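Every protein chain except one is present and positioned as in the full complex.
Letters A and B mark the chains as written, and numbering starts fresh at 1 in each.
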Amino acid sequence: MTWVALAVNILFVLFYAPLMDGIERQVRARLQCRKGPPITQTWWDILKLLRRPPVAPEKAVRPIFNLAPLVAFAALLTAFILVPTLLPHSITFWGDLILVIYLMNSATLALVFGGFASQNPYAHIGADREVNIFLVEELALAFVIVTLAIVNGSLTIEKLFPVQLKLSVAIALIAFVVLVYIASARIPFDIPEAEPEIVEGALIEYSGSQLAFAKYAIYLKRLLLFSLLLNFVLPRNGVVRPLLFVIALPILSIIYASIEAYCGRYRVTEAIRLLKRISIVTMISWVIAIAGW
Amino acid sequence: MNQAILWPVYLSVIGAVLGWLIPRKKPAAFIANLLTAFASLAICIVAYRGFFSELHFGLRLFNAGAPLNLLNSVIFHVDKLSAVFLAIIGVLGFCASIYGLSYLGHYDEEKLALYAFHYPLFILSMYLVVVSWNLIWFIVFWELMTLFSQFLVVCERSERAIKAGYKYFCMTKAGADFLLLAVVFVTLKAVGLHADYGSLSKLLPVYFAEHEGAFAAITIALLIGACVKAAVVPLHSWLPDAHPEAPSNVSALLSGVMIKMPIYLMFRFFLTFAPVSATVGLIIMVLAALTLLFGVMYALIQTDSKRLLAFSSVEQIGYITLGLGAGMWLIAMGHESLGAIALVAALFHTANHALYKGLLFLVAGSVLFRTGTRLLDRLGRLFSKMPLTAVAALVGTLSIAGIPPLNGFVSKWMLYSTTLMQPQTSLFGAIALVVSALTAAVFVKFFTTIFTQPPEKELDVKEVPFTMWAPQMLLALLCITFGIFPFLSLRPLISTVNSLGIALSRSDLSVYPCVVIPGTANLAPIVVIALIFIITLVLAIAIGKVQAKPVWTCGNRDMLNLRLAASAYYQRFRKEFGFIYEFGTAVQNLIEGLWQQVRLICESYERLSYRLNAMLTGAVIILLLMVILLGGKAL
Partner (left out) sequence: MVDKILAEYGAVVLDRNAKRLVVQVDDKQLRPLAEKLFESGFYYANGVGVDERGLGHDFAMYHVFASEKDKLYLVVKVSTSNLKLPSITPVIPGSNWAEREAMDMLGLEFEGHPEPERLILPDDWPKGVYPLRKEFDYNERPEFVERKPESTPQRTDVVQLPLGPYHPALHEPEYFEIHVDGEVITDAKYRGFHIHRGMEKLAEGRLTLNQVPFLAERICGICGFTHSIAYCQAVADAAGLDWPERAKYIGVILLEIERLHSHLLWVGVVFHLLGFDSGFMHMWRIREKVMDIAEALTGNRKTYGLVLIGGMRRDIDESRKNWVLKTLTELREETERVSKDIFGMKELINRIKGIGVLPKEDARALGVLGPVARASGIDTDVRRDHPYLAYDKLDFKVPVYPEGDVLARLLVRYDEIIESFRLLEQALSEMPQGDVMIEDYTIPSGRVGLGATEAPRGEDVHFVITGVESKVYRWHPRAPTYNNLPSVPIMLRGNNIADAPIIIASIDPCFSCTDHVAIVRKGKVIWKGPLGEGVKQVGR
């Protein structure tokens, strides 16, 4: 039963991740008084890219450059074996929250390595920015994890999904909502991929099917972050869960995409400063958690 | 079979003597390395045996009266704890020695004179520190270890090396003096001239239970001594200078093994000789957190490959001591099983750090060997030129960065799983989490500047010889193996912790097939690697061949420097968190200022001493004053 449910989950994730981007594009288009592409557009884009042959720079470090997007994709897909999505089933004894976070970090680092292997100066700057933000993000995230761990006394997926709601957890989750926004590299935090400045950053040299997987990995990461967020609050069992999940995902998309439509891009420094402030919020949640609330 | 303890001694002594006697120093160094490799293998055998049965070997040196009796009997003993550290010495010693066979070829004859003699003795002294079963002899070997390693640090005889060696020797000697004080105190006051560990572990806890002041004093002395040698943060400043200056295989040993000796000492002392104390655990944790933070932040700004690795060693010692401190604290507070897991994590991380830091130093050595530079900005795109070294470096990088499921991740994961559960230790766990990300950033920089970024100018080098890449590969393989199959090392480590008298049952931590701390955390490294590997492989096959085109630089074909300088990495982050560096600089200035003052006082005292008359007059006046005062009091 678990295995079937898991297969359903994985298929759902693979199908929905690009679709989610399509929905967000549509939302943004509407807010900009545009008609916008159909919500299946991201899927068509990916399918189109998959048919194109990939090209690597001549002097790139080929093994790393070629494998990086695939590893990122694989790491994120692996994370979905642990994090339940549509159906509340997952192989919980294979890993815990720390592993999920680290798989996500691995995907980020894989793309960073890919960027550095590409020999393109824009990719270097993009990868460098990616790490800059990743570091402060981790500072904020660490205290979210600590808060959840203290309150629930565990890091396992059974005990954390859903979490016990206390004051500290609530604050940590609010900070996590912001972190989800930042970690999914939306405007104003799409600094590592800023198109007008550094031309998609670390992804600049990727093309064809490799680009498709790099993009797919980014969509998967967004969906993973949403799923984590929803799992923290949605009930784990019951028939309503898949329903709630399916309703909540587009709602999150709409909220996040609307915010995205009304922001300009930050500089790295501004993003770091904001993340520092969020870290302080998460630290406060940790202090409250220690106090036992 | 207990004679086996002596094999490494014989082999390395022969190595040292031959290294000294053979007039041409290149073959001398070769033979010394070879014999040390065999000695290391023998150490591995001793360690292996030691896991199953305790080895014991006693030796009476001479007959003498009571005060010298302490030194009389040399007792070598291998129990499980020593076996763990012996295994580390053995494996890394073997790899470093084999590596040295070719590596030292590029040194001048005269520079090798010091090396050939001291290298075998350095390994030997570390071995003896661990197998010694007597506190007095322990301190003797400890001092010898410092001495021999100091000669290896200065072996290049450059001004920088000599300064670094001097600093290293002075600082660690001063630290060792604290240890000596503690040892003398223990042997004279506490246990009445019994210095072997057996009686110490019986007598000391009883004594400490009665004399809390003595315990505090000895603990402080011991902590200072151990922290200096382990380069725990306020006392670490010798390490980043000394480690890079030594030949790379020695750097690997210094960072991989030698700074673990104080960890051994702390395990031995705080867990078997003394009652497990929460306060001490807390102190160690605080020091560990400082070490983690400053070590990694300073590693972030380095532009010299070996110096970067040295700072990272400081940081990694933080993880190990964090595990130790957390373990002690948790056990003392009654969370026996979590504490025991933290101790296992500390031991595991010790071994892991030895593997990947040894590996990374060897890699840095290989790059130095071929390109002649340690400066990250002079290197670049060596992946295609030195593929084996690069792959080994990638494994080391991913391990130390804690990428699942390599060994670094597993031990860090165990640390998080234990420290995050208790509110009081959770701050340290959070710091460890953050530092882990920073470590990843440090090693992204290390790897990419050397192996992937476009070089300043094309480097025409080839892969290092077999004897150099083979040890690297061996260590890389061990990193992967211990990551995928953590039970291989966790099982012996659990029994080690059990042998220290700390109960850790299978229901608290099961390690096969997955690592599970029931109800708290779980991890299945094999599944993770298998899934990632399979998905990647399938996709890679599906994608197939990738065409090559010139890199896109906006249509421009000029020769430009497209390289991100090592000093430019993470500039914004470092600027936003610059207060850490400011604090570090302020402390440095403070210490330097204090040192200047002390020197001034000493100098003026020295000048005064030349003026004999004044000195005598002064002394007489002081004596008179004292007599009057004392006399007045007596009256």
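The criterion applied here is as follows: a contact is a pair of C-beta atoms (placed from the backbone, for glycine too) under 8 Å apart; a residue touches a chain by one contact, two chains touch by 3 or more.
Every value quoted in this text rests on a predicted model; they were computed, and no experiment measured them.
Enquirer: Pick out the residues on chain B that sit against the missing chain.
Expert: 377, 456-457, 553-565, 567-569, 571-572
Enquirer: Could you please point out the chain A residues that touch the chain left off the display?
Expert: Within chain A, the residues that touch the unshown chain are 28, 31-35, 121-122, 124-125, 128-129, 187-188, 190-191, 194-199, 261-270.
Just so it is clear, only the chains that are shown with their structure count from here on.
Enquirer: In whole angstrom, how far does the Cα centroid of chain A sit from the Cα centroid of chain B?
Expert: Spacing between the chain centres: roughly 37 Å.
Enquirer: For chain B, which residues count as touching chain A in their complex?
Expert: Contacts found on chain B: 381, 383-384, 394, 401-404, 409, 413, 416-417, 420-424, 426-427, 429-431, 433-434, 436-438, 440-441, 444, 447-448, 451-454, 514, 516, 519-524, 527-528, 531-536, 539-540, 542-543, 545-553, 560, 562-564, 568-573, 575-576.
Enquirer: What residues of chain A sit close enough to touch chain B in their complex?
Expert: For this pair, the touching residues of chain A are 53-64, 66-67, 70-71, 73-75, 77-78, 81, 91-96, 98-99, 102-103, 105-106, 109, 112-113, 116-121, 124-125, 128-129, 131-132, 134-136, 138-139, 141-143, 145-146, 149-150, 153-156, 159, 204-205, 209-210, 213, 268-269, 272-273, 276, 286, 289-290.
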